[in-house]
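Let's look at chain A:
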Amino acid sequence: APDPLRIGVPTSRTGALAVLGDQVVRAIEFAAERANAAGGVDGHKVEVRVADDEGNPDAGRRAGEKLSLEGYRILIGTISSAVGLALSTQLNRWDAIYVSVVNKSPKITGDSCSRRMFRANHSDDMDFAIVAPWLKDQKEQTWAIIAADYLWGRGSGSAFKTTAERLGRTVKLELFPPLGTTDYAPYITQLRDSGAQGLWVALAGSDAINFAKQAKQFGLTDKVVMFGHNFVTPSSIKAVGKDAIGIWGNLGYAPDIPTPVNADFVAAWRAKFQTDPTDYEGEAYAGMQAIFSAVTKAKSVAPLEVAKALEGLTVSTVFGDVTMRAADHQMELPNYIGRVSETDGKVAIKTLLTFDAATATPPPSPACKL
Partner candidate 1 sequence: MTALLEFDAVNAYYGAAHILHGVSLKVDEGERVAVLGRNGVGKTTIVNTLLALATMRGGAIRMRGAALPRVAGHTAAMHGIAVVPQGRKILPNLSIEENLKLGAALRRPGRWDLDAVYALFPVLRERRHTPGTALSGGQQQMLAVGRALMANPDLLILDEPSEGLAPVIVDELAGVLRDLAGTGVAILLIEQHLRLVRDLSERFYVISKGAVSATGVMKDVDQKTLQASIMR
Partner candidate 2 sequence: MSALFRCVDIGKQYGGLVALQGISLSLEVGRVHGLIGPNGAGKSTFIDVVSGRTPGTGHVYLDDRDITRVPLSERRRMGVSRSFQRTSIFPALTIREQLDIAAHGAGGGHTGELTDMLGLADVLDARAEEVSYGQQRLVDLALALVGNPRVLLLDEPAAGLSVAESQTLAAHLEEVAARWKVAVLLVEHDMDVVFRVCHVLTVLASGRWLVAGPPDEVRSDPAVIGAYFGSAA
Partner candidate 3 sequence: MLINALNGLVYGSLLFVLASGLVLIYGLRRVVNFSHGALYMLGAYAGYSVAVSFSFPLGVVAAGLALGAIGVLLDVVLFRQLSTRHPLVTVIATFGVLLVIEDLVRSVWGTQNYAIDPPALLSGVVEIGGAPFPVYRLFIVGASAAMAAALAAWLRYSRSGLFVRAASQDPSVAAMCGVRTALIGPMVVGLGAAFAGLSGILAAPFLSLNPAMGSEVLVLSFVVSVIGGLGSFSGAFISAMLLGQVQAFGTVHTPELASLLPFLLMSVVLIFRPQGIAGQKA
């Protein structure tokens, strides 16, 4: 029998990011199961092994090293970009490759890009790219920004500000609360007092949930149009419940994407889990599809062969047919914007806008030299 396709999943099983890690693992294992049920990938049985990266690069390297040494040298699934980047420095030594399905840092496909690293999910830049087309249709003229005080939050805030000012909107207030803030009352008070009509929210994970709940309690949510960057995800919305109704957000993946592959995926997923796949699950699944295609094309499970095959490969994924750009190893993906709404007394995310890959994927960063 041909060698098994060994896929190592260093991801967060403990720590603050575990909620995402769990989703990623579920989707990856699901993808492997389906592939194996269909006789493997090009005859290779898929074996998945998970290790905890604890959400930090140090442990991430340990997990990656361990997986690689055990022969799982096609790595996928870390949550934190820092972990992804930490892995990237070791890929050569391990003779491994790494496919990001969650990391959004521009560095992954920018100045830190590498022959052995790929991204099958949206980068931050891709998420920013769809803001302008959305914003120009919003009537609100004055905006405020609340963004977490770290790299991603700051980046998101300044990207929005640039876009908004380019479109002739004014940004009246920018607030950068620290990560892990529990009480947003002082910020909410300021946002309300600023009188801005729209609000750009770039807060991470549970911070965003805390903010959304408190903003609703203070009556802010009903007063302004709110866009939650990376916030409108099934897990956050489930936690916030009715208080999230009306909030806009980019979606990354949505179960209602109208492609045959997606329909098939969602149906199978529902059969198994009795629920819709989340965005992280959809994206992780797409990442696995990319790997599978590359293996099929390379006719090998050797990491470097798979990497070579991935470059420029067009893959049929839940997003439709998408291409792994050779220049920077960024998958060119469509992107989506939706809004939280209530249907039949149930809170749900509605996909309202779809942007094709050409609109949604900015050109490769010149900093990336492969």
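Heads up, the rule we're going with is that a contact is a pair of C-beta atoms (placed from the backbone, for glycine too) under 8 Å apart; a residue touches a chain by one contact, two chains touch by 3 or more; residues count from 1.
The set was built so that all candidates are chains of the complex that A comes from, given by their letters.
This is a predicted model, so every value here is computed, not measured.
S.K.: Considering only this complex, which of 1, 2 or 3 touches chain A?
M.R.: None of the others touch chain A; the one that does is 3.
S.K.: How about chain A: which of its residues touch candidate 3 in the complex?
M.R.: 14-16, 18-19, 21-22, 149, 175-183, 185-187, 189-190, 192-193, 205-206, 209-210, 213-214, 217-219, 235-236, 238-241, 243
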